[in-house]
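A protein chain is absent from this complex, but the other protein chains hold their places.
Up next, chain A:
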Amino acid sequence: MAHRKKVLFKYIILGDSGVGKTCLMNQYVQKRFDKTYKATIGADFLTKDVMMDDKLVTLQIWDTAGQEKFQSLGQAFYRGADVCMLVYDMTNPKSFDNLEHWRTDFLHNASPPDPDNFPFIVLGNKADLEADRKVPKHKALTWIKSKGPKPLPYFETSAKDATRVEAAFLEAAQLALEQVSQEKDDYFPDTINLSQPATRRNAEPAGCC
């Protein structure tokens, strides 16, 4: 069973177009930064293995299109996410205002079992452009405090010079780890009947993948 002991965390990165979602992922996974804007279409992932508490953990990081028109098949990939990173561009107030929209959209489409305690993490990206900052820190701090019993973890990152990128992704893994220890439902057939496997089940266990 060795192969299934491996822990896998699914990250979803959300945020407006141009806030740097792809760049954050590329910086974290490939240690690379490309300053030109290139739109993402649809959603796909890169994986990265990290050691946490002596355990090998695979992070499956889903980079998503910020533009709605490039997401024409819906948000099926939200399902089964372990952690959601909400990214805004601190030089662009609108991208900050839209965080609420992204959060609601995620909760609505991913329908996690415990939406109130689902781990979100907030990233104010482009910290290297401090001089052009348009979203004051206190605004971000107020928002993250308003989203639950505990304030959401908040990082001011720069995908360009890698500032706090690693820290943010590791914090996200830590949150996911805490969440997982609360037990995940797994599919189990009602009747294990090899000759007649197609028995109809009445109810799905709550929160099944």
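The working rule: contacts are C-beta pairs under 8 Å (C-beta built on N, C-alpha and C of every residue); 3 or more make two chains touch, one makes a residue touch a chain; residues count from 1.
Definition applied: contacts and distances are computed from a predicted model.
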By UniProt, of "Vacuolar protein sorting-associated protein 35", "Mitochondrial import receptor subunit TOM6 homolog", "3'-5'-exoribonuclease" or "Rab GDP dissociation inhibitor", the chain left out is "Vacuolar protein sorting-associated protein 35"
Would you mind spotting which of A:A76, A:L141 or A:A167 touches the chain that isn't drawn?
A:A76
Against the chain that's been left off, what residues of chain A make contact? List them.
1-4, 6, 8, 32, 34, 36-42, 44-46, 60, 65, 67, 70-74, 76-77, 79-80, 187-189, 194, 197-198, 200-201, 208-209
